[in-house]
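Every protein chain but one is kept in place in this view of the complex.
The letters A and B name the chains in turn, as written, and every chain counts its residues from 1.
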Amino acid sequence: MQTKPIALKILDVVSIILLAISTYLALFFAPMELVMGQVQRVFYFHIGTAWVGLLGFVIAALTGIVYLITKDMKWDRFGVAAVEVSTVFFFLTIVLGSIWARPAWNTWWTWDPRLTTAAVTELIYVAYFMLRQGIDDPEKRARFGAVYTLLGGVSAPITFMVIRLFRTIHPVIVGAANANQEKMSMTGDMKIAFFFALFAFTIIFIDLIWHRVRLGGLEDKVEQLKLKVSM
Amino acid sequence: MDKNKIQKDELIPRAKRSSLSSRPSLLKATFAIVQKDLAAEFRSFELVSAMLVFSLLVIIIFNFALELDIKVRQSVTAGVLWTTFAFAGTLGLNRSMSTEKDRGCMDGLLLAPVDRSAIYFGKAISNLAFMLIVETIVLPVYSVLYNVNLFRLDLIGIILLGSIGYVAVGTLLSAMSVQTRTREVLLPILLFPVAIPVLLAAVKASNGLLTGADFAEVLIPLNILIVYDVVFIAVAFMVFDFVVEE
Partner (left out) sequence: MEITPDTSNYMIAGFAVTFITMGIYIVSLYLRSRNLKQDIETLESMQNEKPKSTK
């Protein structure tokens, strides 16, 4: 197998540095939010992970389309990588949101459109992996995976729209929750930490996807070798 | 697969829209498939009867689980109905596609010189027919059991729209799930997260109708239902080829 490209090594180091800086900005640089206290500091990572989680979902749907047109396995590897890394980050988003919600709204969970859509999206990711696991033929696995990410990508925005309708039924819980979130005004230093977290997580995301794509390459190689040996 | 099949597959041109003259039209082929499915079903009533009994059992369980007295009934009827339809729907979708697969009918269908989308539309329409048959029996039974009048044209319209959307995605996903190792188990896992919008919109719209809400409140979920139906029929139509290709 080819050795690790130099660009990837650089990206690894940059990712670690960015994560460290972002952590510093979130923990010490940004001022404390007065209404919610220290816990508000998880907000920066919450937004960062949510952003890359969504980005991965969009990338997966797009690579799905490209795969179906080109039938080139590299797009499938790219799609799987995007979904897998997004699953991890989206899981973090949900957990961080929950941890934040507990002291802020006094509940671990509300059926707010954003939270619910996030949970449904995570379930789509999980279903995607279960689907892939059930198929032996790599070509078919890639094809079905692509179709499913495409369906998921179309369905998730509609889910968000529908759940937003339900807000009219439960104005108290969700309305209050939203007002709380929107009221949070950011000072200049908070904005710096916020945008830096977005940037840092984007780079970390790219780095992890790159690693996962390489892993996918190894997986394919093993499968091909197994086929050759068994013949 | 066998050589014969591969050759015949190659004979079918990839661009399917230009195929009106040499092969039966999309409409004819679709209805041939629907006719086949319905004829097979009306001989034994295997699928519809299973879905029906299952639906009734679910409703009975809900009755005790939710203590459906008069007050609760008003607000949960829509939810109970759609949950029942969704569960019964997966049962039917699974069965309908796995009989195709098990008896080798799918290979036969794929060999036939018809447009692949005719297979999709044919299967979707017959699945929809099964679901509608079950719904037309469940609705009066529910009405009698719980003394709610469900025979309203607007409600039936919503149920039709919701079922169309559900079946449109369900047919595509069941064609995928029968080709996997886990088969029946996989369909609900694949289908439910993707079908959440159509189910929620249908519940919301039906609930609005049953509780006598303003028409404006029903209009938004109704629009979403229509959007979902159109979008997913279009997407399923476009990608079905990739799901059945060998």
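One rule holds in what follows: contacts are C-beta pairs under 8 Å (C-beta built on N, C-alpha and C of every residue); 3 or more make two chains touch, one makes a residue touch a chain.
For clarity, every value in this text was computed on a predicted model and none was experimentally measured.
In the entire assembly, the chain absent from the figure touches the shown chains A.
When the full complex is taken into account, the listed residue touching the unshown chain is A:F91, out of A:F29, A:F91 or A:F199. Residues touching the missing chain, restricted to chain A, are 1, 23, 27, 32, 34-42, 45-46, 49, 85, 88, 91-92, 95-96, 99-100, 102-103, 208, 211-212, 214-215, 218-219, 221-222, 225-226, 228-229 (touch as defined at the top).
As a working rule, only the chains that are shown with their structure count from here on.
Measuring from the averaged C-alpha position of chain A to that of chain B gives a distance of 31 Å. Touching chain A in their complex are the following residues of chain B: 169, 172-173, 176-177, 179-183, 186, 189-190, 192-197, 200-201, 204, 217, 220-221, 224, 227-228, 231-232, 235, 239, 242-243, 245.
Taken in their complex, chain A has these residues touching chain B: 68, 120, 123-124, 127, 130-131, 133-136, 140, 143-144, 146-148, 150-152, 154-155, 158-159, 161-163, 165-166, 168.
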